[in-house]
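Scroll down for the structure; my scribbles are underneath it.
Only a part of the assembly is drawn; its chains keep their places, and the rest are absent.
Chains: A and B, in written order; residue numbering restarts at 1 for each.
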Amino acid sequence: MEAKQMEPLFEVAQLAHVELITPKPEASLWFFRDLLGLEVTETVGQSVYLRAYEDFYHHTLKLTEGPTPRLGHVAWRTTSPAALERRVKAIEAAGLGRGWIDGDHGHGPAYQFVTPDGHPMELLWEVDYYEAPADKQSKLLNRPSKRPLRGVPVRRLDHVNLLAERVEPNKDFLVQVLGFRVREYIELNNGTWAGVWLSVSPLVHEIAFMRDAQGARGRLHHICYWYGFPQDVANLADALREHDITIEAGPGKHGISQAYFMYVFEPGGNRVELFGDPGYLIFDPDWKPVKWTEDVLDKGIIWWGGELPAEYFRYGTPPVKEEAAAVKKEEEEAL
Amino acid sequence: MEAKQMEPLFEVAQLAHVELITPKPEASLWFFRDLLGLEVTETVGQSVYLRAYEDFYHHTLKLTEGPTPRLGHVAWRTTSPAALERRVKAIEAAGLGRGWIDGDHGHGPAYQFVTPDGHPMELLWEVDYYEAPADKQSKLLNRPSKRPLRGVPVRRLDHVNLLAERVEPNKDFLVQVLGFRVREYIELNNGTWAGVWLSVSPLVHEIAFMRDAQGARGRLHHICYWYGFPQDVANLADALREHDITIEAGPGKHGISQAYFMYVFEPGGNRVELFGDPGYLIFDPDWKPVKWTEDVLDKGIIWWGGELPAEYFRYGTPPVKEEAAAVKKEEEEAL
């Protein structure tokens, strides 16, 4: 048993929620509520709090009105109150801490910080559990509310995928300071990383970083909700086409993470992935990260099914100037 | 934050493998290899070592010839070498240790112990990773071997379900000594537990205990391999019916664990479950165990789909005398 066998960290438990900023709050709300079947748990000021029917807490999505589509913040729950304290110290030591807030609707005190690339994040322990009103209570005791009879309902928040000017420092931060494990990554011929998938659980990722082709910082590539069943993605694809929501790519099967994916744009402009099968799970405590190199990358990006368009590798939110201009031009031409 | 918020244990990582004893080794091998699509990695003496195409180690099933169908042993892998040392001490302190063995084909030193009910188990760290020969290497770098073109191939070992004279002491042992978390349980009107589902990961269970209706000790209810896709279970059900393998129950959906289940008997007499959907996952680090009581138990046992026959709650391996006699009589009448 070699020296490398350090004791692993088990301090971050899960992705707790995500905040998205949208310039079209009503249309975005319609998308998440009427098509994806999320439930609104609270509306406060310019924000709407939503959850999928298998999300156990108050919300997994905070949808906030703002001038530009972008990530509001990502919140992680620790494995214990003590773990929260220890991780806050480690973040402070890394110089990326921003300080405590008292909490928000749905959770208690949270410590704010940023990734090396500047993505706003929070770490917290105290959460409010969702309590379904009588008409939404499920007869399944392990389900926090009935599966809605509206749209094609997603089951739970799955992961976030962020763009970064450079992948490696963000990976290092998550691994060393927060205890994430690298599951898969793309190493280019020049030795730099083009993408990395990390998790604190058997999921292949709760978070991924991909290199921002625009060279920008702190942008969002997508958030992902989970179905688990391919047919539900097919049913949603049908609904999206009927209701003029753009499907950017898929349904199809990634090699990396083995996810059955579909990427769409919510009306506010943020990319949303729908994850349609179980993928694979990693229980091996000594997992050797899977390295994808350029010569085999095609099978990693697409195992089978639809291709990813060029924009997939360029567009993020907030859009950089050229993107915003291109989108505006496209909209004008569509008139 | 109350005193109950002790630091959780993260010392056991996963179910590593299971050994089954079968009195009909050839027929059992045919079942696992030709119908379930497992691959044989090694044959040694009276034992055959097999793995599913997404199992990363040398084997997840050791199939050993013996006079009576039963559990050989269950092996768990720890999260680190140090965790192994700590857990061995804890088991010794609990008085259930049996001592170290040098290892077996496919893994290094293992510490043997028993549950309070007498089920043989092992704890280990060192494992041999499966290395596929050229013709079985997958083009998916995160898959240890190609999906076979034989039978309806299962993806990975999922869990074991054990019968116990009393559920509670076995639950206590797993929770206190090994760090398992109780996910769901059945509490009867008389206050005793009829079943418990525990895990060390977001899976609802890697292990369950159900009260042995025969009052016997140390018996196996079933082992379970995982598909993740309902259609694969349908395809297997078709094959089982064509090839005269008894489907005891399902496909159907449990409320408890939300598993899409099918229970069958391998030719040696052990019960095998095929898990056909993703179920649900528990990421909440502060999970409150779900209690099923008698008044709502029907929905817990079957959410929808086929019923469980009376034998499901009585038959385990090794069969108790009456069961063995009943089986023998049935076989004679079938001639």
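Before moving on, here are some points about what is shown:
Note that a residue touches a chain if its C-beta (ideal position, glycine included) is under 8 Å from a C-beta of that chain, and two chains touch if they have at least 3 such contacts.
This one's a predicted model, so the numbers in the text were calculated from it and none came from an experiment.
Of 4 total copies in the complete assembly of this structure file, 2 are presented in place.
The working rule: only the chains that are shown with their structure count from here on.
Distance from the chain A centre to the chain B centre is 32 Å, each centre being the mean of its Cα atoms. Residues 1, 5-8, 10, 13-15, 54, 56, 77-83, 125, 139-143, 155-156, 184, 201-204, 228-230, 255-258, 277-278, 280-281, 283-285, 290-292, 296, 299-300, 303 of chain B touch chain A in their complex.
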